[in-house]
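Removed from the display is one protein chain of the complex; every other protein chain stays in position.
Let's turn to chain A:
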Amino acid sequence: MTIPRSPRRPRAGRATTAAAGLLATLMVAAGCSAGGAQSQAGGEPQEGGDLVFLIDSLGPTWIPNNSSISSFQGHIWGHLTDKLVYVDENGAVSPWVAESWDQNEDATQFTLHLKDGVTFSDGTPVDAEAVVANLDIWARGDVERGINPIGLFPKTYVGSEALDDLTVQVDFDAPTLGFIPTLGYHGSILIAPETLASSAEEQADLANDIGSGPFVVESWTEGDEVVLKKREDYDWAPAALDHDGPAYLDTLTYKVVAEPSVRTSAVQSGQAQVAYNPSPQELEFYGEQGFTVAAPRYLGFVNGYAINTQVAPFDDVRVRQALQVGIDRDEILSTVYTDDWLPAESFIQSNVPGATDHSDALVHDADAAAALLDEAGWVEGSDGVRTKDGQRLAFTLHPNPYLATSQAVDELVAQQLAELGFDVDIQAYDVITYGERVSFANPSIPTYEVTRSFIDAGTVAGVLTDADNGENWFNVGQSDPTLTGLAQDVATATTTEERDPALDELQGYVLDQAYFVPLTQIAQRLYLQSPDVQGVTYNGVAYANYYTAWLAE
């Protein structure tokens, strides 16, 4: 196996930025500044070139259904496979392998019309039969073979059938407005039926997983690297990407480098073109040196706290509302993050279609928060902590281990709330312990930190209450008829025109009741990129797409 070598040498010049700390010193010692001389929107796309992408991990397994939800493997799947529809960073849905689609009036039956001539890399056609095989495995998995369903696939799925070679009919047992957008989710990848029918052990070998994407697997080593090469006969990219035919780049290499400072320094010295997940603190330094920093938002929930309303002190709406206005979100943005992060406007990201601006409800107002706590009967003691009937106004935050900056944000929030008379404790767990001990509606968990992507706002309805096996984020159950009614309106809407007003009302109500306390919009996938890399596109779940990218020399 050959590893594509980058011929570039460290650039001349000297970093003059004085930076504190060992890692910063090391970076300065590297003495190679890009100087910001490169033009950002540069010239004609160039053919050829090898792009090296340094990543923290390659995730658990390559069984398509079991792995495509991983933040790491999603990068590779996005290049090996196509989807039925394309969803851009604003949530707009456009044709891809499905050229067009119809739906019945109550959104329970959809007909997909497929593009002709699309083939998997083994030569077999991406036809209606292949799409039906994929839909079935996404919806149901195959537990007999240890293959999961796709978690976000609508649970209302009844089945699908091939009407002819290029037409698929899909049926649901309830209105499922989110079906078409969910086809653009990073889990909904089209895989050759022969692969889908093979055993879990066979599918776990990435070389056996046949897709129809612009790249194919050249070689891979478990836990170490994946080398992709372009498919010369690729000719069915989504029109939204504004590029036809094969990719510009010859190869794409995803190489695991677990140490973040080594990843970023390797990009700085020209040994690689992209470093995934640099720490936010490093971004300004590299930005000043002319490197491109991309922090695309994904469609989904913002970063924030879902509040357990059955647990004291949050069983009192006034205490929840005090939390809602007592947190200074601007200070979080300016202290922990950079300009690439945006303030939350609702509890769903502002690029989700149907999201509306409720920033008025999130304005920091310490006086109002204090008044709410006074009204609720919490009296400030000599140590600055409020008490009521001998109880202290105390609760514990559990930083989200899936988000590197979560602990820093929680520490800041704890300080801010301490000034209001809260006593906030922070208990951090690793991913495994967190998964075991922290969950929604657990009586010992007063707040649950949410980070979750989705494609369609209809997903929201399924988390607010426990109706229809909902996740019941706020432990309200169905005791709040307003919440249950609004969630029901969103879930059963048959058109977005009908759904949007209900969704707007729902967002306002959830924020007003302070069931959810948003912090910031989330940018969970960060990219530090050499200025040579041009034309990168980001889809609705913030994955970088190098099909459209080229290397400028």
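Operating definition for what follows: contacts are C-beta pairs under 8 Å (C-beta built on N, C-alpha and C of every residue); 3 or more make two chains touch, one makes a residue touch a chain; residues count from 1.
Here is the rule we go by: contacts and distances are computed from a predicted model.
Novice: What name does the UniProt record list for the absent chain among "Gas vesicle synthesis protein GvpL/GvpF", "Aminotransferase", "Peptide/nickel transport system permease protein" or "Acyl-CoA dehydrogenase"?
Specialist: "Peptide/nickel transport system permease protein"
Novice: Going by the contact rule already stated, which one of A:His75, A:Lys255 or A:Arg499 would touch the omitted chain in the full complex?
Specialist: A:Lys255
Novice: Would you mind spotting which of A:Gln271, A:Thr447 or A:Gln507 touches the chain that isn't drawn?
Specialist: For the chain that is not drawn, the touching residue is A:Gln271.
Novice: Write down which of A:Glu47, A:Asp224, A:Glu375 or A:Asp425 is the residue touching the left-out chain.
Specialist: A:Asp224
Novice: Which residue among A:Glu47, A:Asp116 or A:Glu201 touches the omitted chain?
Specialist: A:Glu201
Novice: Can you list, in ascending order, the chain A residues touching the missing chain?
Specialist: So the residues of chain A touching the missing chain come out as 3, 5-6, 9-10, 26, 29-32, 52, 54, 57, 60-63, 66, 69-71, 143-144, 146, 148-149, 151-152, 200-201, 203-205, 221-225, 253, 255-259, 261-262, 265-266, 268-269, 271-272, 402, 431-433, 435-437, 450-453, 469.
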